[in-house]
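Only a single protein chain was left out; the remaining protein chains are all shown in position.
Labels run A, B and C following the written order; every chain starts at residue 1.
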Amino acid sequence: MKNYSTTTIRIRYGETDQMGVVYHGNYAQFLEIGRIEWLRARGISYKSMEENGVMLPVIHLAIQYKASAKYDDVITVKTSIKKTPKVKIEFDYEITNQNGEILTFANTILAFINMQTGRPMMCPDYILEKIAEMEF
Amino acid sequence: MKNYSTTTIRIRYGETDQMGVVYHGNYAQFLEIGRIEWLRARGISYKSMEENGVMLPVIHLAIQYKASAKYDDVITVKTSIKKTPKVKIEFDYEITNQNGEILTFANTILAFINMQTGRPMMCPDYILEKIAEMEF
Amino acid sequence: MKNYSTTTIRIRYGETDQMGVVYHGNYAQFLEIGRIEWLRARGISYKSMEENGVMLPVIHLAIQYKASAKYDDVITVKTSIKKTPKVKIEFDYEITNQNGEILTFANTILAFINMQTGRPMMCPDYILEKIAEMEF
Partner (left out) sequence: MKNYSTTTIRIRYGETDQMGVVYHGNYAQFLEIGRIEWLRARGISYKSMEENGVMLPVIHLAIQYKASAKYDDVITVKTSIKKTPKVKIEFDYEITNQNGEILTFANTILAFINMQTGRPMMCPDYILEKIAEMEF
């Protein structure tokens, strides 16, 4: 399996602002969808992770805006990881529009948190096993 | 004490859409602020209510849009109740802008829910006591 | 053609609130998606409508909440119209989850606005023609 996944999102009207393009703060949701679908493509349900007591809050977010997404655009979020996670997992993102134009580069770091103790924990084995099968 | 309270909100850039006015869906948050401040003005903290096991989900929402709020406007939400709550509480809202222009009329019905059982419950006495002191 | 269309939406994490379900205000976006896809299924692009000088602001919104959508649910929005639009168009919505459970009933009224004059206008003929082909 590759180290990346792609997913598409159609831009909603309510996601635009009066500049006539997507409000910059809304990209955080697009990145969230990107990594959730990256996990799902590897057989991992983030919903089940939380139900089993592991949550993944974002601890660092960085977004570089190159061009704007517009209403009704169908954007593609390409999500990848570059290294094996330990207590943190780092995702890189590239968002393009339906014309192949690059809109944003982004990076997020998330921490594995044991929901019972509220403390950091190692990446669960069932995720590490999936990642071990990937080609970097 | 009167049966209404007012609170002001400055419109954020991210709340506009490409029509150049506030996205209609964002008014739900303005109404939420209106009723939370109505409660606070009567010495009731909704946060404490939830911490004490009572939550108030919205079960009906109706909004009539007369004119649009714009970026950086300072809107006033006037929140009132017309009758003593039982298992539900009903709020009426009138939103105006800094020029006194009426923007929206709205109405929400919320249910008192016991968070332990997940079932409806009567309005807590400490809220009824505050409402008993109001002039309708 | 039928008078309704359906579209599915997967619930985003950022759409939940601390009650553990979708924040009630976010349904306005789901309804927006419902009517946009209703139009698209009839060959009408709302984006093109705006580019051609016609916009459709919401002037009335009503939502009845029966049950809650949860994170990662795949909800279905069934959007229909019951009568031929004139200067306004009225949509009815029924939202269900992946188990067929009804979550919300909703209704919105939108006004056809000439963007150049800012004034109400009749529903454009190319929309009326599509609606004339529908079975009510």
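The rule is short, and it goes like this: a residue touches a chain if its C-beta (ideal position, glycine included) is under 8 Å from a C-beta of that chain, and two chains touch if they have at least 3 such contacts.
Small disclaimer: the values here were computed from a predicted structure and weren't measured.
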{"item": "Residue among A:M1, A:I59 or A:V74 that touches the chain left out of view", "value": "A:I59"}
{"item": "For subunit A, residues in touch with the removed chain", "value": "19, 23-29, 32, 55, 57-65, 68"}
{"item": "Contact footprint on subunit B, counting only the chain that is left out", "value": "12-14, 28-29, 32-33, 36, 45-47, 71-72"}
{"item": "Residues of subunit C (touch criterion as defined above) contacting the omitted chain", "value": "13-14, 16-21, 23, 25, 71"}
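Please note the rule applied: only the chains that are shown with their structure count from here on.
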{"item": "Chain nearest the overall Cα centroid", "value": "C"}
{"item": "CA centroid of subunit A to CA centroid of subunit C, Å", "value": "28"}
{"item": "Centre-to-centre distance between subunit C and subunit B (centres being mean Cα positions), rounded to whole Å", "value": "24"}
{"item": "Euclidean distance of C-alpha centroids - subunit A vs subunit B, Å", "value": "34"}
{"item": "Multi-partner residues of subunit C (each touching 2 or more other chains)", "value": "28-29, 32"}
